[in-house]
Structure formats: structure tokens, C-alpha cells
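Yeah, one chain of the complex is gone here, protein chain that is, but the others are all in their spots.
So that you can tell them apart, the chains are marked A and B in the order they are listed, and the count of residues begins at 1 in each.
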Amino acid sequence: MTNQINFTIDGQEIVAQEGQNILDAALANDIYIPHLCHHPDLKPVGACRLCGVEIDGGHMTMSCLEPVREGIDVRTDSPVIYQARKIAIELLIADHHMDCLACAAAHDCDLLTVSAYMGVQPERLERLRKTERDLPIDTSNPFFQFDPNKCVICGICVRTCDEIVGLGALGFIDRGVSTVVGTFGNKPFVESVCESCGECVVRCPVGALAPKKPEFAAREVQTTCVYCGVGCGIYLGISGDEVVSVRADRERPTNEGSLCVKGRYGFNFINHPDRLTKPLIKKNGEFEEAEWDEALELIASKFAESKGEKFAALASAKCTLEENYLIQKFTRAVMGTNSVDHCARL
Amino acid sequence: MEANDKTVLICRGTGCESAKSPAIQTELMSGLQGSDVEVKFTGCHGMCQQGPIVIVEPQGTFYANVKLKDVEPIVGSLKNGGGPVEKLFYKDPATKEGLSTYHDIPFYSRQKRLVLQNCGRIDPEDIDDYLAEGGYEGLKKAIFDMTPDAVVQAVLDSGLRGRGGGGFPTGRKWKFTQDAPSDTKYVLCNADEGDPGAFMDRSVLEGDPHAVLEGMAIAGFAIGAQKGYIYCRAEYPLAIKRLQIAIEQARERGYLGKGIMDGDFDFDIDIFHGAGAFVCGEETALITSIEGNRGMPRSRPPYPAVKGLYDKPTLLNNVKTYANVRLIINNGADWFASIGTEKSKGTAVFALTGKIANSGLVEVPMGITLREIIFDIGGGMLDPNKNFKAVQTGGPSGGCLPESFLDTPVDYDSLIEAGSMMGSGGMVVMDEDTCMVDVARYFLDFTEKESCGKCVPCRLGTKQMLDILEDIVEGRGKPGDIELLEDLAVGIKAGSLCGLGQTAPNPVLTTLRYFRDEYEAHINHHACPAKQCKELITYHILDTCVGCGLCRRNCSTNAIIGEQKELHYIDQSLCHKCGVCFEVCPPKVFSVEIRTGEVKLVES
Partner (left out) sequence: MTNSIKEIDGAKTIFVIGANTTNAHPVIGQRMRRAAQNGAILLVANPKEIDLVRVAHTFIQPKPGSDTALLMGMCRYILDKDLQDQAFIDEHCENFDEFKASLDAFTPEFVEEITGVPWEQVAKVAHTYATNKPAALFYAMGITQHSHGTDNVMAVANLALLTGNIGKESTGVNPLRGQNNVQGACDMGGLPNVYPGYQNVTIPENKAKFEKAWGKLMSDKVGLTHTEIFDAIYEGKVTALYMVGENPLLTEANAKHVREALENPDLFFVAQDIFLSETAQLADVVLPAASFAEKDGAITNTERRVQRIRKAIPPRGDSKPDWWITSQIAQKMGEHGFDFSAPSEIMDEIASVTPIYGGISHERIEEVGLQWPCRDENDPGTQYLHKGKFARPNGKGQFVPLEYKQSAEIVDAEYPLILTTDRSLYHYHSATMTRRVAGLEELDSNEWLKLSPADADQFGIEDGEWVEVYSRRGKVKVRAQVTDVCPTGVCSMTFHFHESPTNEITNPALDPVAKIPETKVTAVRVEKVS
């Protein structure tokens, strides 16, 4: 049981939980403080230097690193804060490949959010020297790509792979302005220990780590992953009659927002042309398409000939509870045998 | 040692070693074999440009620039009881007079050597030499005659402040770490000396390693730590070697390890090799590096005193800070507090370098003026015909102070007030031939390369400032660039995560403050007043040229045209501005002129 902490942000009364940081508390109360390197799942590092606040009139301090304290008066803006933020965001933009229209993050870019908040002026940007950089894009992974030219070195991907995935496939390479995010030895992603889970892609605040084929779901349906026994909660993204994306369910205790490569990216089999769409009946060694009635009649009559010990059924660990229940009920009650099993042992 | 026993001390600091002092030592030993003259080696004397240095005790005869061929006369004078070898005396740069001892040499006579007191006097690889000078008496006094609280109080009362540059009161740091509750605490020594040209810490480690170990052990006793690490950059192999020897000897003699001096205090020290990143001199980056991670700073608070190495309370001080500790314990806080100024106690060690006659390490009491250091100890300008222009203190985090600040007392607060800082102790003297914009560019080039890349203002801001400064010195400066530099500087100082970024704009800010006209000349008139920025200068041959052909023959690009005994001229399209023509033109002719501000620039 955590204690409640009362304090004010820009004069507004805030109630937060003990241990929460000021930035999270502000965001939870719809007070925006600019930030790029913060993610609620990760330990704060204070690298982007955008979320500065002043507490009780003191020096600027990063709100992501500052725990809430009873009775403090937090200011999210001041001339010093404004100057530090302004310079930081202007430098970021001068360093960034701003091909926003073609960018996968165009609709969900924290850099654009911060610059909109700060009201970045073109004439100020023109004074700055642009970074000349054209690093190769790593397209080695089939599901996502990494464009270091769009990377803001917030380190969210590095920390995600370390703190969430526990893998540490990513790190910082080189230093200063040459710093890039990369795998051990700066090899392509697929040649590293990367497990392609995409946790970093989900959390990238800009378009540096982005799905190769960004799809926009018109609606989402909450369900459970089809693969292993962990049973991760997911949302299927639907566009028209097709599943176009998978998003992890943060509320489900099984996975709490995490997914693996199969769960996140392995859904295209649903739309695969190999899908069976018609009952097939083998005639003279060849399958022929049939209507349901014909197939069901045939099965009913054949099964009727093999009741009792002559019948066996294999249920499925891929089917639902209800379906397995019906298969064993059918086997036991209709066919009169207990010879029902499934591949639990394989 | 009896009064008539002679000892020859040969310096084997890194500088003298690279000038073959080990071979000289071998020669001395073989030459003096069988005599009653003992040959020993020592750490650095600080006056490295005069090395190798040989001292003959008890007279204290000081021989400078000793070569292998000089061994024979030295041996001869010692064996035959003749007088000293006068030609090896140090020559005063002003009077050209030969000075025979330390005390005669102004470079030394005006210093107050506390931290460096054993450097150049004892054999750093022999603990007995250290013990003979009162070594480990401070530790003994601390653990047997004092309580941890009393030790902390003594350091507090002494007024000692951090010698790494920041100047935080050392006693308060000790108190915080002592007060932090934990069974496990660490004592770290920051020996990641990285400022360009600075070698104070290295000299202490090479010349008097036990003083640092003793200081750390006293600190361990005071704060309740059992383990210490010295984070020493791997580029200091000699310092690491001597530290290792010192640690082993101290363990053997019971000054480190379990049950120190048969008491119940346990403390041991290991060396951690830094891999050469400047930012690892920042305390949180240093800690992160010891933990085995990429050396990047963490945001503070929490401070290391509360949550440091492996999240345990950690005391981190500079080499020289620890070297001062035993002096405070031995001589008392009052004695230490009597040296220096009201707020800056004790001495400061500087690496004096640049356009100065006597470069080297100097230790002075706090409060001495810049003028005394530069002109009395340093002997003034390297070229007496040139004027003093500025002095840079505090390394890449510091600033450049002009002539009007020469009477500023050297202490933490006065230097900060002037826009510079004490820093870890670099002091670069510049003469009139120095372009201050180029100096700023040089330091930004350093910080930009050494930025770890973690935070936005430092990573991108230092690069932006460097780009602008490069544009200015190369003639591409634009109106508004000065204001942009100032704008960036404020944002970077306010926004950066660690000290590296927070101080990186200082060289620009101080040069803008005191030498703004130079920036304006570069930008508005494409002129470099110091005539140093290649892109902004041209070489011309005046009509006083006698046609000797010296410049023509030396020009590597064949840009100089002219017949023998006839007036020469420079084809500007071929000139690479190397300046060789200027240098070779005979002084009595003096027909090559450097011009600036007249250059037609290609529009970029």
C-alpha cells in the first residue's frame, strides 16, 4: 500500500503515489512536460534534458528523475527551463532526418510533439548548422528496420532490451555526436543475439525503429495469442476483414505488455492462400471440394459404422476449451469410447 | 645517513624516463660501483623540460638536461671529491646564470611543496624511503589515536576542498559518506587525469604513491569502508606499476589488508584501469565504468555518498586530495588551515605550460596571484619579446583570462568569479601570437570528441558550437553567430547532465567576454588579429626583398616566383600558408609579411 502525496504543478493540486516521479504524475494529470527519453516501463535516465522543472524555486531538475514529495511547488516553465529546452529541441531537429511525410512514426512522433509544444521557429533553426549524415539503414530484420539517421539516442530501445527483455542486444556505440545505437560489434540486427521481439520498436519515440510495413488498424479486438502456453494477452488490429497488426495487452497478468516475435509478428498465416476454405473429400486418391452437407453426411454415416472401440479421436491443444469439450463429449457420449487424446505430450 | 655520505638521485618520472634516465642510472651505478656513493631513483621534479634531472645530496646539487655523456664528469666529481659539474647547472632563462641548487632556482624557491614534497626525493618503489619520511604515521595516528568522527572533523576543520577541480569541501563529502548507513562502503580515488597537458596526478602517483594509499586508508577508516579502488587511466603505465608495487609493499608491511598495523581495521585497495575516456573522470561515469558498464554519467542526485559504486555509499576524491590527508592528520587541521586563503586552504598544484619560460609542475599556496606564478615562478614569456595575452586555467572546463586578471588571487572562488575555474590544475600561458577564437575552437574540439553522447545538449550542442567556431576561424562566420554561440552556451550549461557538458561552453564564454573583438574581426572583417587562422591570412613579399632565394627554395608548393637577386613574389593560388617563407627570411631582411582581413573569400 503506497501513500498518497499531495503537491502542486503550476499551481494545480496533484495527488500522486509515493515513489512516482514528477513527470509521470504530471502526465497522469494531463499536464504535458516535454520529454523524449522517458518511458513509464523503464528506469528514468534524464538523457534528453527536456523535462526540466523547478521545485520550490530551486535549480532546474529533471522531472523524470525527481520523486514526488509532499507539499512541493513544481513549475514546468521558467526562462532557464525554456532556454534549455529550446536549445535541446532545436539541436535535435537540426540533427534529424526530417522526412516526416515518409516516416513510419509520422502519426505518433514524440519529436514532433515536443517541437509543436515548444513552437520551434524556422528562422531560429536556420541559424544552426545541420548535421550531415547518411548512415545506412539496417533492414536485415524481416519485420522492422533501424534508421540511425532518425535516432535521437534516447536509449529507450537499449534500456528496453536490457530491462524488459533482459537480453541486452543493443547498446551505444562510439561517443559524442557519433554515438549510435547498435548491436554488439555494430552488426546487422539479424546477426546479433536480437530475438526480434519488437519491444524496442514499440517503444521507439520517433521513426528510427519502425515496422517495415506500418499498418493502421481501423479497430482492435482483445484476444489471446495463438502460440505457446504462456497465453499472452493481445489486441488484433483489424482493417477491413484482415488482421493487420498485433499489440500487447498491458493489463493481462500473463505478459503485462510483452510479446515475443511469434506473438507480435506471426499472424499473417491467417490470410495465407493455403488456408482451407472448402471441405475436401478424397475421391480416387484426389481431393475434391465439397459442400458442408455432403461432407458431414459422409462423416456421419462412416462414423456410425465404427462406434465403440473402433473409433478414436485426437482433440487439439490449439482448439478452444469448448471445442475440446465437444470432441471428448462426442467421442464418449456419441461414439461410446474413451479413446480421445491430444498431443499434450509432444 | 651520515653527513658526508653522498647520494645521487636520478629522476625517473615518465618525462625523464623517456629522455633515457634509466640508462643514465645504470651508467651512474656502474661508474660509482665500489664507492660509498649511493645511487637511487626518484619520481618527478616537475621541471620536465630540464630532464633528465640528477640531484646530488646532501648538497642538493641540481643537474639539468643530463645526457649519458655527462655521467662521466658527474662520476668523476663524486669520486675525486672535486667540485660540482658547473656546465650541468640549470641556467636561469633571464640572467643566463647557472644555479646550483633547488633553493637557488626561482621555479622552486617560490613554490610551497606539500603534496609534491616527496616527489623527486624518495624512491617511489621502496616503502622504506616513504617510512623514513614519516610515511603511514598519519594512518597510525588516525586508527589508534583518533575516532572516525575525529578524523572527519579534522578534514572538515582543515578546510580542504576537492583537488579534482570542483572544489567541494572534502570534509563534507566524508561526513555524508560516513553518515550514509551501510555495511559496505567504498573509497575511490579518481586518477583518471584527462585534461590536455595536465600531469599533476601522474607525478604524485609516480613519485609518491604511498601518500595516496595512506590518504585512502585514512578515509576508509573515517567513513567505515573496507575496500578502495584507484581508477587510473591505462595511459599511465608507470603510475600503475608503481602503485601496484606500493600496494604490494604496503600489504606486506601490514599497512593494507586485514588488521592494519595489527589493529582491527581492514582495508585494501585495488587498481582499476581506465580505458581513456575523458568523461570517466566524472565521478558517476567513473563509478559506472568500474561496475563494468559503458562509462556514461548518471544523473545526480542520488550522489555517490549515498548511492555510488554497486549502489553503496562511496567516497570519491582526487589523487591530490588524498595526498593531502596525511599531512592534515600529522600536522593538524589548524596547520593546514593556516596555509592559503580564507576559503581556499592549502596549496594548489598546476601544470604550467604554453608560451612560458619554465614549464612544469608547480605547487603554490592558495591565494598567490596569477602574475606571481607566471612571471616569478614561470619566468615569464618563452619569447621575451612577445607580450602576454591570456592564461587558460581549468582545462576544457575552464576559461581564458586576459592581462587585466593577472593580479587575481589563485583560489577556487576568485577564478570562478573571473569566469574560469581552478579545475584539476592545467595552466596554459598564451602570448600575442595566439588566436583566442582558435583556442576556443581547440577546447570545443576536445569536449566534442570526449562527450559521451548521452544527453542532448552536450552531444549535439558541443558539435554545434564547434561547427560554428570552425566556420569562424575558416572565414565562414555569419553575423549572428556570436549571439548564437551565447544562446547555445546558456542552454548547454543549464541543460547538460554532467560537469563535462555544463562547463564545455566556458572557453567560448570567457573568450567572448574578454576577446569579443577577435570574434568580430573574424566574422565581420575576415581578419584574424593574431594572424594565426590560415584561411584568413596571406603571405606577401615586400619590396625590401633582396632576392636571396631562401624562401623560394624552401617553398614546398613552388608558390614563390623570382629570379636570384631580384624581387620575389608569391602566387597566392599556390600558397598553402605553411609560413616557411616567413620563418626562413633572414631577420635583417625581414621581407615577408603576413596580412589578414584582406582576403577575398570564395562564397560558400
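General observations
One rule holds in what follows: a contact is a pair of C-beta atoms (placed from the backbone, for glycine too) under 8 Å apart; a residue touches a chain by one contact, two chains touch by 3 or more.
Note that this is a predicted model, so its numbers are computed, not measured.
For the chain excluded from display, the touched partners among the shown chains of the whole complex are A. Checked against the full complex, the candidates A:18, A:56, A:108 or A:195 give a single residue touching the omitted chain, namely A:195.
From the set A:108, A:174 or A:323, the residue in touch with the chain omitted from the display is A:323, counting the whole complex.
In the complete complex, the hidden chain is touched by one of A:40, A:188, A:214 or A:266, namely A:266. What chain A contributes to its contact with the hidden chain is residues 141-143, 162-167, 190, 193, 195-197, 221-233, 236, 238, 241-243, 251-256, 258-263, 265-272, 274-282, 287, 292, 295-300, 302-306, 308-334, 336-346.
The rule is simple: only the chains that are shown with their structure count from here on.
Touching chain A in their complex are the following residues of chain B: 277, 279, 294, 296, 298-299, 448-457, 459-464, 467-468, 471, 480-481, 484, 487-488, 490-492, 494-497. Across the complex, chain A meets chain B through its residues 36, 45-50, 52, 60, 62, 65, 80, 83-88, 91-92, 94-95, 127-129, 131, 152-153, 155, 171-172, 174-179.
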